[in-house]
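Here it is, the structure in full.
All protein chains of the complex are present and in place, except for one that has been dropped.
Read from first to last, the chains carry the letters A and B; within each, the first residue is number 1.
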Amino acid sequence: MLSVQNISKAFNRKKILKNISFSQKEGESIVFMGRNGAGKSTLFRIIARLMTYDNGSIIFQGKNLLKVKPIHSSKLFYLGHSPGMYHPFSAIENLNFLLSLRKIYKDQLEILDVLDQFGLMESANEPIGVYSEGMLQRLKIVCAQLMDWDMILIDEPFSNLDKDGLDLVQKQISFWRSQNKTISMILHNKNHAKNICDRILTLESGIIK
Amino acid sequence: MTNYFQKRINQWSLSVIIILFIINILNIIYNTPMVPDQHWAQKIFYVHVPSAWVGFLSYFIVMISGFMYLTSRDNRWDNIGLAASEIGTFFISLVLITGPIWATPIWGQPWVWEPRLVTTLILFLIYIGYFMIRAYGGYIERMKRNAAALGIVAFINVPIIFLSVQFWSPDIQSHPQVEMTEQPSEILSPFIFSLIVFTMLYTVMIRYRVYVIHLNNGMNEDV
Partner (left out) sequence: MFLVLLKKELFIELRSKELILSMVVFGIAIVLAFSFSSNLSRAVVINYASGMFWITVLFVSALGVHRSFAYEKEYDAFSMLVTAPIDRGLIFLAKWVSGFIYLTLMEILIIFPFFKFLMIDYPSNILIAISTTLLVNLGIMAVANLVSGIAMRSNLSEILLPILFFPLVSPIIIAATKISTGVMLNESYGVWEIWVLIVGSIIIISGLAGYALFDYLVEE
């Protein structure tokens, strides 16, 4: 599914990632762990084509991501640390927009149903600018559930969540795993990682240990 | 690590250009004819126009380097772009200084709304922005991309800027220029010589500057 080979990235000439290489099979779940500033988010942003890299290659579903247009990585979905949505828009409007960007057409009832599952039904029509951090985190997972992807990159899926939110997101990730989806996550808590991944990779000083 | 000027070819090129430049200055001072109504002020023309030529050539190189950097992501092109922008801005500053010096005795005022001068001033302002992008454009790798894009955008607008100023107000433009090809040979020949010397000087300057930038980058890498 994904093959990352010798990816390096420098910020202000300081190497953050040094020849990172790993592979991920279809249906496999990997958790990336490491200290703050280890380069985990940077690695995800590079794979998601949000950030350039200095050398190496990324092969996704047989295609070199650097050499193909973004349309060929439509089955790769990235959820960053920030919401990635527009604060004047409501949850429904944001979701409709993001779905139409990927040419996915969903029934409004289906969208509302998923929002309801994550406890966001009541505030579905309010601008997300008034949402709490926890609500925004849930909304991101709703977005991921509605999208059509084969592989997802999630940066800290459990951040800012209360106990109910944690359970909901854990269940969602387990559901995706049962659907044989390929998942990569960044986590800080090994307890969270225990039951939701096939292996853990630790990033330290720009290399995978 | 060899010092740049330890290499024979670099020593020779520096020596040759210094000698040629001295000859050029002496030629301008002693050999060029005194134009009746302009006297000594007219001699600035032999420095002003070649400086403009070199400045614009340099900015053209910034554009090409920008394009090559964006397509290849090779840092050498960024080094060339940076060197060319610095040296180009130096020569353009020279143009903006010598222009008013020349204009004051000739037209009685330091600034005239002549299309080439105004285009030069606008380009100079754009390149101030270019250096600000280099200084405040974020982390180095992103800054290089933004600077490359600006270098391309800046130069492709030069013909448009020039044309718009040229058509702007012919009555304001009091610049009685004689076309170069119609100049007598005693003016044209030293002018061509000065043009060649300035171009050679530019070549030496940009080669050395690229070398220094490359050295600087190499010392700062892999912290």
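Observations, loosely collected:
In the analysis below, a contact is a pair of C-beta atoms (placed from the backbone, for glycine too) under 8 Å apart; a residue touches a chain by one contact, two chains touch by 3 or more.
Not measured: the values here are computed from a predicted model.
Contact with the omitted chain, checked across B:Ile44, B:Ile61, B:Leu150 or B:Ile213, is made by B:Leu150.
Touch with the chain that is not drawn comes from one residue among A:Gly27, A:Gly56 or A:Pro127, which is A:Pro127.
Contact residues of chain A toward the unshown chain are 45, 48-52, 69-74, 77-78, 80-89, 93, 97-98, 100-103, 127-128, 136. One chain of the complex is left out; on chain B, the residues touching it are 70, 122-123, 125-126, 128-129, 132-133, 136-138, 142-143, 145-146, 148-150, 152-154, 156-157, 160-161, 163-165, 167-168.
Here is the rule we use: only the chains that are shown with their structure count from here on.
Separation between the centroids of chain A and chain B, computed from CA atoms only, is 49 Å.
Against chain B, the residues of chain A that register as touching in their complex are 10-15, 52, 54.
By the touch criterion stated above, chain B contacts chain A in their complex at residues 73, 139-141, 145, 217, 220-223.
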